[in-house]
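Apart from one protein chain that is not included, each protein chain of the complex appears where it belongs.
Chains here go by letter, A, B and C, matching the order in which they are written, and residues are numbered from 1 within each.
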Amino acid sequence: MNHPEEPAEAEPLSDLKKGQNTSRGIYAIAGGVMLFAFGALVAGVIHSHGEQADTSKSAPADGKIAFTPPPESKIPDGPGGDSIRHGMAIFRNTGTEAAQYVGNGLTCSNCHLDAGRKPLSAPMWSAWVSYPQYRSKNKKMNSMEDRLNGCFSYSMNGQGSPSGGPPPKGDPIYTDLEAYFHWLATGAATGAKLEGAGFLKLKKTPLGYDRLRGQVVYQQHCAECHADDGQGRTDLNSRSIFPPLWGPHSYNWGAGMTQVNNAAGFIKVNMPLGAGNTLTDQQAWDVAAWIDSQERPKDPRQKGSVADNAKAFHNKEQSFYGKTVDGHLLGTGTPPAH
Amino acid sequence: MLTLGLFVVISFVVSLAALAALIWAISSDQFSFSQRQARIIFEPDEEGQLDDPTISPRNGRSTHGNIEPTKFDLLRSSIDASTARPVSVLIGSAVLWLVIGSAFGLIASLKLHLPDWLDTQAWLTFGRVRTLHLTLVIYGWLSMAGIGIAMWVTPRIFQAPLQSPTLAIWGTIFWNIGLVAGVIAIACGWSDGEEWLEIPWQIDGLLAIGGALCAVPLIRTAFTRNVEHIYVSGWYYLAALCWFPALFVIANIPGIFVGAEQATVNWWFAHNVLGLWLTPLGLGAAYYFIPKIIGKPVYSYALSLLGFWALALFYSQVGIHHLIGGPVPTWVVTLSIVQSVMMFVPVIAVAINQHVVVARNMWAFRASIPLRFISLGAIMYTAASFEGSLEALRSVNTVTHFTQFTVGHAHLGAYGFTSFVFFGCLYYMLPRITGRDWPLPSLIAAHFWLVVGGFSIYFVALTIGGWLQGEAMLDATRPFSASVILLKPFLEGRSVGGALMTLGHLLFAANVIAMFARGRHPASAEGSVA
Amino acid sequence: MNRSLPLIILAMAILAFATTLLVIVPKFQIGHEPAPAGLHPYTAQQQRGRDQYVALGCVYCHSQQPRTPDQAPDAERGWGRASVAADYAYDSPHLMGTMRTGPDLMNVGARLPSMGWQLSHLYQPRAISPWSIMPSYPFLFEVKDKAAPGDTVVWLPAKSAPPGKVVVAKPEAIDLAAYLIALDRTYPVPSTAIRDDGYAKHGAGR
């Protein structure tokens, strides 16, 4: 009856054995709690690691300050808020809210996407903190109102509007737009270099830009929305959904967008809408050249001939203004709309 | 809401309290039990000798010398003689159903990637063939083989001849008639329509009677036993033989449950068939045969107590994890999830008990194919239970639910564990029953390697394929068709594995038939050594 | 553990405890849910089709229990809102299923309400979805030279149609398709409806 693996026979519980049981119980409970804590720790580490992978995206770039404008829901109530809201409405529906001063089919938010919020489409929060500013365009210190006046004159083709020009100095349109910009820039430091300001400065490509190569790109990537003739498209109520890119309803020859480099930078980042950065740099340059080598309303600054005006205002630009394309002198201007 | 939340808490607290009480009882020796009683049957020189009747001097392998017969051998011979006839009938039927059932399984598997094959007859459509496979292997092969093994082992551990063996034979006949009727009904499209409960309830009565007739002799034997202590296998067998009839009858009563209620009953039953019927049958067998073949006892009495009662406590409440994310109350699902994970406790207890003795005697594992079958089966029980506990976690279940992963898991439990254990047991038992050596010993190894290889292919294919299928279904950007297309090569792999397994079963059946065909050895049929 | 009777009694008591929790209490809880107003009992034809569904074992590849958006994109696949216990008020046997070898069918009638499509698909799924591994059910159809009046002719794409013959649906096929089309649980259910909410998380899915 000798079983070597067998521990001693069960005996009546002695006090010693009871003590052993108690200490074993303590060991068991302590070990169990520790095991649970260890398990929870491991699970927690795995879990938080998974979460980190999601959020480790935004890294600051070249010393510029990242900035996010406040959400629309944060617009304050009261008269101040009303002004901000109206500014936003003008920005989005310029042709309705500032109908007197708009001479084409565009709105501010056609180029300043997402109602002036989107980085690298000249967002208004970055514009607000960089004015007043000296501009070589008109060789003077510009206030924000001066700048907006320029927008109405050129990009919105004020000359073709019912009033024949931009809103007069001191018009509440300026105030409301500025209120909106000021609110968008909430928390941004004045004069700071913000990440995503202005348009992308697209590097030149070895091939340069070519309008005929651009025509191919246009047909492939742009015409579905902006139409073959560049006149954009409207919904069934004739409301413009895709803005006209040239012709009488587009921006005039004084607008910054007529400069191929500006257009190329804008296109590269933002177009096709929702699929930005899918075109190559070369495609962006070429298609910008195609668009900006089409006729559009004349430069309102033009006093004499196109050639004179080209010398006065366009000589330092990468622009087709004053050049002859397919036998047509660009800058002559389209006939007035309507 | 509050009262139902209370229910969950109460049920879990009750289970935990029961577990704690059990642990306390074990650690403070509350179970009066005399080792002497259980051990009186042994002689000091019995341990450490391989006992494997598939190894005979005829094939040149013998591990121990000729030991003089003892009084105990005489007793054992008369015990074996009392069970020989009913066990032979049960096992013969079981092996027949195994072959037919696995053939249907192979057809079903092939149809999943050859959907236009055999499509002109209604009874050969996938939905019926698959059901015939499940019904035949669960109620034909596993249940009958399990009962047969229990019927052979129980009188041995009780050291008493089987009481009323004729009842058991009648039970087998009823069970077989019920099974055949059920199978024909399903093939004709007459089905109760719930998974694991397809046999029409009108026919289930025959199975219930058959099962009861088989259970009565065993329970009677338990009450007339000649040893005081009940060996651990006996606990599992006694409990399973009481659990299963209760489950089967309750789940088959028609007209009480409707809709979502019926689903809870369905899965309460279906999982308990695994947990409270096949698992105890398999574990009981493993608890007897592993030490028996090695000739050394399992690790610890206290552990087997913990393993058995924790299994009863937790396994009975896990069924609703088949309805995670489904239209049943959150608290039932959560309860089943928690209890599924608590299953780690009994599984670890059983694993230590069974694996330690094998690990310390690897020479026996290498030498004996029956032990290899049984011990691999026990390992796969551990694996299947761990996998099942993890699969019940909500995060894992989201992926694996509704996929072939669960099919792989079900086969790990029902095939890898139970069938492997039963194969090993039958290889050990049949020479004892018939008094003859296996007529085709070389087929035993072939059987082993075919089913091991086949099942490995089967399980790996479905586990990987099922997981990928689940991931595809969770990704809304992938169409549903993606989950089907990616699965096809894995389904083909499954057929390859299934074909190997079926081939192995044919070899096994050939061996069994050849053995029975030669009849019982006259000496052992006499029931006496002299 | 030396006596069998206490062992058996305790084992059965544990099972009774589990049965109470998993079967009896849920039965009363679910049983108290009224059938939704939008859910109708099956018509005789739909019930016959349902019996076909059971007999052919459709449930082994098709679940009928969409999950919540918190857990899985079932709704995005058009399988419908997550089902609740009361949706099954008229289902016996229940056909929730546990496999999705094929798509969920809880709302297949809302998703694919075309009888013609269902019949073509039952005759030969691969005529419609080449990737499908669903069995074809030719024994639910007759192939005739010419359709008789009153026959339901099944349209098939040219590559799958038997040349020069027409495929006509037997009543069993029409019943089954009628049942499938009746599977439409898109009516609203109360916010207190019973289902497993264990996947709900703060902010998830909202």
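Everything below uses one rule, namely that contacts are C-beta pairs under 8 Å (C-beta built on N, C-alpha and C of every residue); 3 or more make two chains touch, one makes a residue touch a chain.
Assume contacts and distances are computed from a predicted model.
Name of the non-displayed chain as stated in its UniProt record, restricted to "Dihydroxyacetone kinase, N-terminal domain", "NADH-quinone oxidoreductase subunit M", "Nucleotidyltransferase-like protein" or "Cytochrome c domain-containing protein": "Cytochrome c domain-containing protein". The chain not shown here makes contact, within the complete complex, with A, B, C.
Considering the full assembly, C:116 is the residue among C:6, C:38 or C:116 that touches the omitted chain.
Of the listed residues A:22, A:186, A:219 or A:278, the one in contact with the hidden chain in the full complex is A:278.
For the chain missing from the display, the contacting residue among B:126, B:231, B:268 or B:381 is B:231, taking the whole complex into account.
Residue in contact with the omitted chain (choice from B:139, B:152, B:299 or B:422): B:299. By the touch definition given at the top, chain B reaches the unshown chain through residues 1, 5, 8-9, 12, 16, 19, 23, 26-27, 35, 38-39, 41-43, 45-47, 49, 51, 53, 56-58, 64, 66-70, 72-73, 76, 156-157, 231-233, 287-288, 290-292, 295, 297-304, 306, 330-331, 333-335, 337-339, 341-342, 344-345, 348-349, 352, 431-432, 435-437, 476-479, 481, 521, 523-524, 529. Against the chain not shown here, chain A presents residues 3, 5-7, 9-10, 24, 27-29, 31-36, 39, 68, 72, 85, 89, 93, 95-97, 99, 113-115, 117-118, 224-225, 233-239, 241-242, 272-276, 278. If you put the missing chain back, the residues of chain C touching it would be 68-70, 73, 75-78, 80-81, 107, 110-117, 120, 127-129, 155, 157-158, 186, 191-192, 197-202, 204-206.
The definition used in the following text is that only the chains that are shown with their structure count from here on.
Chain closest to the overall centre, judged by the mean of its C-alpha atoms against the mean of all protein C-alpha atoms: C.
Per-chain CA centroids place chain A at a distance of 66 Å from chain B. Averaged Cα coordinates give chain B a centre that lies 31 Å from the centre of chain C.
Averaged C-alpha coordinates put the centre of chain A at 49 Å from the centre of chain C. Of all residues in chain C, none touches 2 or more other chains. Residues 4, 7, 11, 14, 31-33, 37, 111-113, 115-116, 119-122, 125-128, 130-131, 189-195, 219, 222-223, 228-230, 234-235, 238-239, 242-243, 246-247, 250, 257-266, 268, 272, 276, 305, 312-313, 316-317, 319-320, 322-330, 332-337, 394, 398, 401-404, 406-407, 473-476, 480-481, 483-485, 487-488, 491 of chain B are the ones touching chain C in the complex.
Taken together, the chain B residues at the contact with chain A in this complex read 27-29, 33, 35, 39, 44, 47, 296-297. Remark: chain A residues 1-3, 5-6, 9-10, 13, 21, 24-25 touch chain B in the complex.
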